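The complex appears here minus one protein chain, its other protein chains still in place.
Take a look at chain A:
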Amino acid sequence: MIKQPVHIDESDVVIRLRSLEKSFGNLHVLRGIDLDVHKGENVVVLGRSGTGKSVLIKIISGLLKADAGEVWVLGEDMNAINPKSLRALRLKIGFSFQNSALYDSMTIKENLEFPLVRNKKHLTRKEINLAVEKVLDDVGLLQTLRQMPAELSGGQRKRVGIARTLILQPEIMLYDEPTAGLDPITSTDINNLINEVQQQYGTSSIIITHDLTCAKTTGDRIAMMVEGRFIQQGSFETIFESNDPTVTSFYQYNFINGDETNQK
């Protein structure tokens, strides 16, 4: 299944990155990243483990600071943003962590209501409960409401993690490997969820993955990251018709491992 194209307004850029650089000590991770994400668009970032994909979205969300280059998110310059604007901006950005990052000491319900209770002080108890139930129902896990995170499976935790970021109805979603380590059926559920979020709320997303099925079903555009740079950007077809050896080796690896994309 290839993703149906959605209407994207090319003039409305929600994330703009220019010559972005980031090092840790002597490790030069990001080496000049350029990227535009348009309103309502799903951009998939494909790349091998350790190329700096997580670092990239941590910079976009302001968890890490770039060493050099420009980072613009919803019109804000992330290199010069003040704490107050950053706080306001963060309510508009959802971040789904690679390992879900659910709060261990809280129930699923408390996890989900945490962003609301903290940031939407005007809401009543009843409104919060309704919002929690709705978003948990959206990810199909209403029955886990009173459980602790440790009692859930990896896939369930991931879905709760996504639900927790959706509860604030963000304008931008950053998904860090939403399907990694999940079975194909659960992966399909999550891919569908990502597309539903895009269609329902008009959210713009960056989806980090090395799962080609996920890339194909959720991405309006694919950006191929190799050694801290995007070596190619374009639709799924254009990327995989390319003759660049790094790109071909990446999807050949997936073919050998029996990924369903070999039926394209």
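Keep in mind that, in the parts below, contacts are C-beta pairs under 8 Å (C-beta built on N, C-alpha and C of every residue); 3 or more make two chains touch, one makes a residue touch a chain; residues count from 1.
Definition applied: contacts and distances are computed from a predicted model.
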- Its UniProt record identifies the chain omitted here, from "Acetyl-CoA acetyltransferase", "ABC transporter permease", "Fe-S cluster assembly protein SufD" or "3-oxoacyl-ACP reductase FabG", as "ABC transporter permease"
- Task: Please pick, from A:W72, A:F114 or A:Y201, the residue that touches the omitted chain in the full complex.
- Result: A:F114
- Among A:L30, A:V43 or A:I93, which residue is in touch with the absent chain? A:I93
- On chain A, what residues meet the omitted chain? 23-26, 58, 61-63, 87-88, 90-91, 93, 95, 97-99, 101-105, 114-115, 118-119, 164-165, 168
